[in-house]
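With one protein chain removed, the remaining protein chains of the complex are shown where they sit.
Let's look at chain A:
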Amino acid sequence: MALATAQDLESDSLLSLSQAKVGCDFQIKLLKGPACDQLRKLGFCESLQVRKLADGRNLICSVCGTRLALSRELASQVMVAVA
């Protein structure tokens, strides 16, 4: 219970990748949502660096040197903090 509360508090202080500003570097802090496993397999793992390159219906970001285009719905499940 304590762990869950700590996690909730942490996620409250974060912003999702869909909310993040284009051109900025972020660190992935938490994956929150039903597509977590899918995102992890594609390299969206906690503690990795991510840069948002373009916004829109689908946004583009760079993770570990790879450009990935992903839907806003997926991006909203990636919680990040400014690196």
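The definition used in the following text is that contacts are C-beta pairs under 8 Å (C-beta built on N, C-alpha and C of every residue); 3 or more make two chains touch, one makes a residue touch a chain; residues count from 1.
Basically, contacts and distances are computed from a predicted model.
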| item | value |
| --- | --- |
| Hidden chain of the complex, named as in its UniProt record, picked from "Methanethiol oxidase", "Molybdopterin-dependent oxidoreductase", "Alpha-E domain-containing protein" or "Ferrous iron transporter B" | "Ferrous iron transporter B" |
| Touching residues on chain A - with respect to the absent chain | 25, 34-35, 38, 40-43, 45-49, 51, 53-54, 56-58, 60, 62-71, 73-74 |
